[in-house]
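With one protein chain removed, the remaining protein chains of the complex are shown where they sit.
This part shows subunit A:
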Amino acid sequence: MNTLLNKKKEPIDKLAAASARGHSLGGEALRRMLRSPVAITGGVITILFVLLAIFAPLLAPKDPLTRYLQDKVNMGRGIIPGAMPGYPLGVDDFGRDFLSRLIVGAQQTLLVGVLATLIGVVVGMILGGLAGAFGGWVDTLIMRVVDVMLAFPSLLLAVSIAALFAKPSQWTVILAVSMIGVPIFARLLRGSMLAQRSSDHVLAATSLGVKRRSIVLRHMLPNSLGPVIVQATLTLATSIIEAAALSFLGLGDPDPSRAEWGLMLGNAAHKFLEIRPELAYYPAIAIIVVALGFTLLGESLREALDPKNRR
């Protein structure tokens, strides 16, 4: 190396490096999110909800399945006792503590939401990844199937899939809801993979003779994940709502003893809305708040990851 050149160049590069040094892409996004009130609201709701779900058995004041006040309920005469000491939200038509059921119901909601989203992401990413990586007829075939799936309104698709199973259970709900996400994720990943395929750094990697498998897995896929992650957070919210909707419509787990927000809302709405309307409000509010939390988090994540918003 030319020594004269070395001397000239070092301070320049060092100076430039010092100003450019700092944060990884993820760290940068996190820092930006912590400054946004929307992100903090969404994050706090989400964290509280997750903690509630995890520690539900400890937090619930009473057993959600025991019919404590069964003898005080008389559905024939339209009597359900309201809130009273020990039962802050009252009891349902079987005399079970509503608050405890609501708390334990968070578990079910989280499980269904997360699993349905996860299955949707994985299946969608496999389809979209294959389409984006191979192109050609593989792409055409996969994307036509995806188009057909997208053509159905999401709830109709979920209802049809749920109705296909002879014996509904929480797993049929998860599967039905996950199928809503599949075409969305497939399309999203394929789109950004295609953009990556014509990008300069993939061309550069190709010019270095990097194997095709590494180009797809190491160069194209990680660069395409951003939108998928954001969409996954948003899909969590819709999954929770869709799952509740299926239960509400009676396509969920038929076991009435199971505490599940959609089912609780459905029961309240169908059976005793006139007697105790507040028993319909509680699960409805819970569903809305949690879905809102995930949506706010997702939206702010999208903003934080968007390079155009980088400051």
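As a convention for this text, a contact is a pair of C-beta atoms (placed from the backbone, for glycine too) under 8 Å apart; a residue touches a chain by one contact, two chains touch by 3 or more; residues count from 1.
The criterion applied here is as follows: contacts and distances are computed from a predicted model.
A.B. asks: Of the options "SRPBCC family protein", "ABC transporter ATP-binding protein", "Xanthine dehydrogenase family protein subunit M" or "Lipid II isoglutaminyl synthase (glutamine-hydrolyzing) subunit MurT", which is the UniProt protein name for the chain that has been left out of view?
C.D. replies: "ABC transporter ATP-binding protein"
A.B. asks: Out of A:Pro61, A:Pro88, A:Pro153 or A:Pro222, point to the residue that touches the absent chain in the complete complex.
C.D. replies: Answering carefully, the residue with contact to the hidden chain is A:Pro222.
A.B. asks: Pick from A:Asn74, A:Thr140, A:Ser214 or A:Ser257: which residue touches the chain that isn't shown?
C.D. replies: Going through A:Asn74, A:Thr140, A:Ser214 or A:Ser257 one by one, A:Ser214 is the residue touching the chain not shown.
A.B. asks: For subunit A, which residues touch the unseen chain?
C.D. replies: Interface residues of subunit A facing the absent chain: 1-2, 5-6, 8-10, 12-14, 16-17, 20-22, 24-25, 199-201, 203-212, 214, 218-219, 222-223.
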